[in-house]
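A single protein chain has been omitted from the complex, and every remaining protein chain is retained in its original position.
In this document, chain identifiers A and B correspond to the written order of the chains, with residue numbering beginning at 1 in each.
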Amino acid sequence: MAQMMYRDAVLQTLFAEMERDENVVVLGEDIVGGMGTAGGPEAIGGIWSTSVGLFDKFGKDRVIDTPISESAIVGAAAGLALAGKRPVAELMFADFIGVSLDQIWNQIGKFRYMFGGKTTCPAVIRMAYGAGFNAAAQHSQSVYALLTAMPGIKVVTPSTPADVKGLLTQAIRDDDPVIFMEHKALYGTMGEVPDGDYAIPFGHARLCRAGQDVTIVTLGLMVGFCEAVADKLATEGIGCDVIDLRTTSPMDEEAILDSVEITGRLVVVDESPPRCSLASDIAGLVTTKAFASLKAPPALVTTPHTPIPFARELESNYLPSPDKIEAAIRQTLAWR
Amino acid sequence: MANIRAFTMPKWGIEMTEGTVAEWMLKEGDAFVRGDTLCLIETDKITNDVDAEFDSVLRKVVAPMGEALPVGTLLAVFADADADDAAIDAFVGAFKAPNTAVAAGAGKTPAPAPAAPPRIIETNRPISPEALRLAQELDIDLAHVEGTGRNGRITYQDVQQASRPEARPVLLGPLDLDDAPEKHYGSPLARRLAAMHGIDLGTVKGTGARGRIRKADVLALVPQPAAARVGAPFTPGENRPRIAPMDKIRKVVARRLTEAATTIPHIYLRASVKVDDLLAMRKTANLVLGVKASINDYLVRAAAVALARHPDINIQVHGEAIHHFPHADIAIAVATERGLVTPIVRGADQMRIDQIATATSALIAKAQTGKLAYADVDGGTFSISNLGMFGLDAFDAIINPPQGAILAVGAVMRALAEENDGEIRFESRLALTLSCDHRAIDGAAGARFMATLKGLIEAPEGLFE
Partner (left out) sequence: MQLSREALLRAYRQMKVIREFEERLHVEIMTGEIAGFTHLYCGQEAVAVGVCEHLDHADMIVSTHRGHGHCIAKGCDVKGMMKEIWGSREGICKGKGGSMHIADIDVGMLGANGIVGAGSPIGVGAALSAKIDGNGKVAITFSGDGACNQGTTFEAMNMAVVTKAPCIFLYENNKYSEHTGVSYSVGTNKDIASRAEAFGMKIWRGDGTDFFSVHDTMRDVLEYVRAGNGPAAVEFDTERFFGHFEGDPQRYRGKGELDHIRENRDALKIFRARVTEADLLSGADLDAIDAEVMTLIDEAVAEARLAERPTAADVLTDVYISY
């Protein structure tokens, strides 16, 4: 086990997979950086420093620095994948799915089905998502609900460096198209990362805290918030199962339902707006498939139904916080 | 002597609580003799003459005519003609009506107050029409209700919640987590169960999506107690007796029960206990513990804990000596094809639920196959006989000597009951009868034991301590 930052887990996994399989290629704007400048290539290595050194090691054919052309980036990944490569495209910000959405949901998500199951499109689209750095409305969104709603693609949201390695390895080796969402507030977090070959199967949630009174389902940055709240409540004898979904498509329904069967109480913590959201999806899942186990209505901790504000005071009020999470847990326990 | 006497509203029959003087036949100052009609009094049933029982003079009429007055109210004062007015006034002033209230009156619905119109709630807070109607009906103060609807609108659910007593959830608490990196992929519950039963996940074949190990895959590898036998269906046939001598077990049972029934003075203490929480907790606990503990196993555990707290029940009676035991060896009555047997769960007060479940299932399996050893049935400090599976409401058992007491358990019945919040709801109840050997156990001692047992069953978290 090595201590490693989340961003380095991305880089090292890309490095290892490119070494392992020469069909793995990466592309995206500024993933090399410095092209056409006096500074020369590798001036940046990706704005998240997640591709530093790849260009030097693997060359320009497999490390393709692109113009700012999100449709073309995702479309080129689609073409590479159809032609037998395993492209890993980077979109910088998840918010930019807007300018590449057709290629994601009308193209890569549907090829296999439209073409009668005879094609594979093993493309990975990496993107940084999430709020917390005052990046405002167009650079902070958590768009996993939109993407999860699209059949044909898989959506991955690692919350730890270890999960970055395990899930990115799986994403690159997976034969289906995968959206790989990296939380920008987690890039600098440290954690133990298993050595050697390490792939985590999709649809396998991680139980971060175990308890028998409340089930908390969450993902990404919110995992840490929920763990802190669970630890605090444990001192009062309140036991929380904290479930990190890891992947929202496929989703580990079993882990959620098994847990609610015991606790009878559900809190979903999701840093995106509440309507047609992951939170409402999970509440729907539990009320349709574990209705009899529920002792209280599910509590949903989400952002308000607004764009993401800029100012510090506004953004901190916008996001779910440990206080809001704790209040929601207590609300389910106080149900009469 | 002026011979001043009070004339009060008479009480004609137990139901009469008040009456009305309809008419005086005399006026103040008139003398009367025994047998004269004094006045007419009306009750809600009759109008009756009041005749004089002695000779005297109507000196003062105190109560007005035509007004309903309680029994015992001073109506008038009789006195000899020579009594002075001041003395009579003093008498009236000092008069105290006796307490004539009847117990039945306590439960009497007070006269329906003129139907109060439902309170109209004026509020400028956003509230759904149905929520407002409910708040008015239940007289809920909206000032203290938080609106959870869009833009803080008060919903029906908000009002309903405000009308209910505060929740007191039963907490089961946190668990330790194995955070070693996963080598084999199972659902969190499957991993927990595997760890609990010492099963290596690597040996489990997953049947979930992508070969993942599910709860059921692990549970399939947990040794299960033998399945309960199913009674043979009734098939009518010739009704000729087959004469069989009693076998050894039957002879012992017959002898012991005869002896117990004829020589032990039994007292029976009956109680009904609420088991909803036990049933709910059993589901969860069984899942977590990975056992199939029966209701009876939980009752064995409850009785064992109660016996530990009431050593005066955990006894054997030998002639004129009472043997007290430090631990509870609980005999469970098992009906087998060969007859009733009572194998013993030894040291039940020291065992966890899962250990009891394992022990009883082993004993029941041995009993059903006739493999019980003498050591399995010898002794015992207490017995439980559960015929609940036959759907009996309740029954009384004969003590299994030399034990001092036996608990008879009926079936779980659904019954309507008034809850603490005044609501009427269905709840699950179980009838228990404790038969005590009155030579050694007093009624009060048995009753205290039963109170503890009831408490343990109704608040079952104590069974896990």
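Throughout what follows, contacts are C-beta pairs under 8 Å (C-beta built on N, C-alpha and C of every residue); 3 or more make two chains touch, one makes a residue touch a chain.
Owing to the predicted nature of the structure, the values given are computational and were not obtained by experimental measurement.
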| item | value |
| --- | --- |
| Among A:130, A:152 or A:166, the residue in touch with the chain that has been omitted | A:152 |
| Candidate in contact with the missing chain, chosen from A:31, A:44 or A:64 | A:64 |
| Residue among A:53, A:250, A:274 or A:322 that touches the chain left out of view | A:250 |
| Candidates A:18, A:31 or A:78 - the one touching the absent chain | A:78 |
| Absent-chain interface as seen on chain A, which is shown | 25, 27, 61-62, 64, 66-67, 69, 71-85, 87, 102-103, 106-107, 111-120, 151-152, 154, 174-176, 203, 250 |
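The criterion applied here is as follows: only the chains that are shown with their structure count from here on.
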| item | value |
| --- | --- |
| Interchain centroid distance [CA atoms averaged], chain A/chain B, Å | 54 |
| Complex contacts: residues of chain A adjacent to chain B | 1, 162, 194, 198, 200-205, 207-213, 230, 234, 237-241, 243, 250, 252, 254-255, 258-259, 261-262, 295, 297, 333-336 |
| Complex contact set, residues of chain B against chain A | 157, 161, 164-167, 169, 171-177, 181-182, 185, 187-189, 191-192, 208-210, 212, 214-215, 284, 287-288 |
